[in-house]
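If you scroll down you'll find the structure; I have some questions about it.
This view holds just a subset of the chains, kept in their places.
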Amino acid sequence: MPSFGLVHWLDLVAVAVAAASGAFAAARKEMDIGGFLFVTTVTGIGGGTFRDVILDRPVFWVARPDYIVVCLSVAVVLFFVAHRVEQRRALLWADAVALGLFSVVGAEIALDTGAPALIAIVMGVMTATFGGIIRDVLCAEVPLIFRREVYATAAAAGAATLVALDALGLGRPVILLAGFAVAFSVRGLAVALRLSLPVYRRPGERSGG
Amino acid sequence: MPSFGLVHWLDLVAVAVAAASGAFAAARKEMDIGGFLFVTTVTGIGGGTFRDVILDRPVFWVARPDYIVVCLSVAVVLFFVAHRVEQRRALLWADAVALGLFSVVGAEIALDTGAPALIAIVMGVMTATFGGIIRDVLCAEVPLIFRREVYATAAAAGAATLVALDALGLGRPVILLAGFAVAFSVRGLAVALRLSLPVYRRPGERSGG
């Protein structure tokens, strides 16, 4: 097994938090324990799985079963205690934390494989968004990403921050922290203040609005 | 081409039966022959494709076109004869057989690549469930797996049986048969007796119920 550096610890935390967002979604759908374990795990590892397959790296959780153990544990715990929290808000905030962590971890791992800057940003966005999209498709909800909120954009901002600071030669802990702070702040502000981006409007509505 | 052992023959049968479940779903949706071929094939090979990509093995049907031939044949035959059977029940039982076969084949293949026990179980569940999930998403149905029935759990039970008996040193035919028997029995009983697992309930409903 490879040694476990800062990036991998952050990845493990990101997986746990994303898994929690999956568990809150499963709770809102009143799934049984089997569906609960399934949705929680797929949400936790989905984004990173796509990232690793596309970068042609060994898929992270195959090499290290700890990730699956973490996802299953999160599912079991939240199956019993999720009713104690306000699930809608818990889902939004867990999702925002996972978005921030995955955007920097995904971009950093891509840079590590020698990918160019633009691809590293795309990988940050993909890692941050795919788990949640799979979660919402499995739960038959409109993906968060399309609810007219700042979402992929927040992940792109975080990943771009990391890539830019890395190009300036700053150290890994600094660029990871700065990228996370940017992604989480953008997403958090969007949730808290109900910010939204310009929306495409059809001609008829333009004249009307 | 690699020689064709017991695991591969079981895999071929599993693909054919899973393909049949896809064809029954396409029949219920009254698809045209193009959609019929497409859904049947994707359902047949979907789970194993994810398994092989994630384990970084050559994807099984690329190396051996027989699998595609089997899927297309199943689609053509069932396009003409599916109306002779009660499709809802045929779909449920074809799905249960495929679930049982894929859970042991997926786990056995993972063990063969040197994956640890937990990952082998996850691979069994993934191989057994992903084809059906893709089928149901393409057919715009709520995935079977989330209809409050024992589903992923049955696959996990079968794969875990195989992994446990393998650790005890039993031969391959025995562990494949035992694992299939467990997965199919659990799923079959759930279908026949309408068993279900504990369901997550919201606080309000708890007090009400």
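Labels A and B are assigned to the chains in the order they are written; within every chain, residues are numbered from 1.
Going forward, a residue touches a chain if its C-beta (ideal position, glycine included) is under 8 Å from a C-beta of that chain, and two chains touch if they have at least 3 such contacts.
These figures come from a predicted structure and were not determined experimentally.
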Number of copies constituting the complete assembly, 2 shown: 3
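In this section, only the chains that are shown with their structure count from here on.
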For subunit A paired with subunit B, centre-to-centre distance based on mean C-alpha positions, whole Å: 28
Interface residues, subunit A side, partner subunit B - complex: 26-27, 29-38, 41, 49, 53, 58-59, 61-62, 65, 68-69, 79, 82-83, 137-138, 140
Interface residues, subunit B side, partner subunit A - complex: 53-56, 115-116, 118-119, 122, 125, 129, 133, 137, 142-143, 145-146, 148, 150-153, 196-203, 206
